[in-house]
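Before we start, here is the structure in question, set down as structure tokens.
Every protein chain except one is present and positioned as in the full complex.
What follows is chain A.
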Amino acid sequence: MNADAHAGDITSVPKLLERNVALYGQRPAYREKEFGIWQSWTWSEAAKEIEALALGLLLLGVAKGDRVAIIGRNRPALYWSMVAVQRTGAIPVPLYQDAAAEEIAYALDNSGARFAIVGDQEQVDKIADVREDLPGLAHIIYHDGQGLRKYDHAAMTSLADVQAKGRESGDKAKLKALTDALTYDDTCVMLYTSGTTGRPKGVVLSNRNVIETAKNTAGFDHLTEKEETLAYLPMAWVGDFIFSIGHAYWAGFCVNCPESADTMHADLREIGPTYFFAPPAIFEAHLTQVMIRMEDASRLKQKMFHYFMAQAKEVGPRILDGEPVGLWARLKYAVGDFLVYGPLKNRLGFSRVRVGYTAGEAIGPELFDFYRSLGINLKQLYGQTEATVFITQQPDGQVRSDTVGVPSPGVELKITDAGEVLYRSPGTFVEYYKNPESTASTKDPEGWVATGDAGFIDPKSGHLRIIDRIKDVSKMQDGALFAPKYVENKLKFFPNILEAVVFGAGKDRCCALINIDLTAVGNWAERNNIAYSSYQEISQHPKVLEIIKGHVNAVNETVAKDEMLAGCQIHRFMVLHKELDADDGEMTRTRKVRRAVIGDKYDDLVTALYDGSASVYTETEVTYEDGRKGKIKATLQACDASVAPVAPQKVAAE
């Protein structure tokens, strides 16, 4: 392959950029929708923008080894900033743009960032709030100047001005020397893990980590310079760094940035990516949208949809996996593709997806199969920041909803006696920044990293299967296995349920707290002429509780069929009066529930579920987006679910 021919002397991302200019100079590297039009930059143009910015940064005093925070939504200028920072020998530290001021302050302080490159006024304001406590922060560079005209510009410059200065009087020779001096073991990027427990940690990834991983996994899926991808996931997340920089630079494909956070769906449709990544929550949101629209569609359309979706469910995944399928079934699938699947995929923006991945959370089998049955090559991967994403992934044609695939190229895997998954790979992180204890407790001297997940290798397929976080898997009072996530995922497949948290460790039975999905339930309410004025009110509506109860009963039925986990059926549940939110610390920024926090915070509710109370009055503290706190009060109903009898033949045998 063309790309490999130049691989030898590439020891950094800036070197990959140089190579791409030589190989793909006139091909698009970045696109962004602005002012209603897709603006694009070729690799040559992007390299010039990056150079100007790097030269300007040097003039501002950025020096080798400095940490430079980058905060904002996905925009070409911020991706350029990452590479420009690397060119100067400094280290980019992308941070979550929706993080509250104190979270940003922690990361800026912990990383010792001297500079911050930010998207807009919102981020400037956040840093201004905490700047007093950050004496090390010398200068802020902003991209979008709207509303910033009146601000004190003594230690603040616009990105365009930095570039202009760089073009005008930058020292190109010095910059080239700094870029050429980068080695394979120099730090490429520092990423803060969201952490379901404790303070975030700065994961240090080297050029070797990023480039080796990108090379191996781009080969795994045969990514070429012709891919198109949409960059919409947080830039601070390792996945985005690998897909939008690692893979994009290795394979030389184009990264497309949406116009704004709200236009992502429309932009997705316009771009039609060939390589697409999304956490299950996004696929779930898409499916919820589809289902809601179908409810509103005409009778005929509904009939057609359900008829062909049933057909797709039967043969779609098998066709995708290249298994033998009868001619008649294939014909029907082709008609379905013309009438339903094709238009639907087009509507969703998935018409051209060649490789699609989901990860971050386990995906419900029904959800997974829905997309596969449409003919979308959706696969699962399993990874973490410390591994530069990839631990295992599913090869084409070997995709199953209950496993996460085979070890990625170059990754070694082993399972401890306690059932914990360990890995070792070229992507294994260097260290946690300024935290040798955590580094030592996570990575042993031989380079094996503990994932914290319980899992096993499926003997039939040789694929890894993850059960749950090892600290969450436990026993119930009677010794039965308790794996909350398994049940929660089943609940979350219902469009009406956004989140669920199941309790039951050490108890005699399981109970659950549930979040309704306001989009789905709100639509249902509208169609049924049910008026409501707030989330809280609709969440406690008797008819809503009735619907949720139906879902819980249905889940209990399927859980009862699993011999190992039959004890995890939900006996009682409550629908929460507020959405679980990262701002309240109940979830991570990547939307993983923090079980312990929720258990503590809603202790009164959990107690009421177990002591048999019919309802409970509660006050909950909430944090608004601007950091202010408030309280909401509510009386919540506890609902009883019907529990299916547990595998009777087994009871008889005992």
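To be clear about the criterion, contacts are C-beta pairs under 8 Å (C-beta built on N, C-alpha and C of every residue); 3 or more make two chains touch, one makes a residue touch a chain; residues count from 1.
Note that contacts and distances are computed from a predicted model.
Student: Absent chain per UniProt: "Branched-chain amino acid transport system ATP-binding protein", "NADH-quinone oxidoreductase subunit J", "L-lactate dehydrogenase complex protein LldG" or "Cobalt ABC transporter permease"?
Tutor: From the choices "Branched-chain amino acid transport system ATP-binding protein", "NADH-quinone oxidoreductase subunit J", "L-lactate dehydrogenase complex protein LldG" or "Cobalt ABC transporter permease", the unshown chain carries the UniProt name "Branched-chain amino acid transport system ATP-binding protein".
Student: Please identify which residue in A:183, A:260, A:477 or A:642 touches the non-displayed chain.
Tutor: A:260
Student: For the chain left out of this view, which of A:34, A:102 or A:546 touches it?
Tutor: Residue touching the absent chain, from the options given: A:34.
Student: Tell me which of A:26, A:146, A:298 or A:533 is the one touching the absent chain.
Tutor: Candidates A:26, A:146, A:298 or A:533; residue touching the omitted chain: A:146.
Student: Pick out the residues on chain A that sit against the missing chain.
Tutor: 34-37, 146-147, 149-150, 259-260, 262-263, 266
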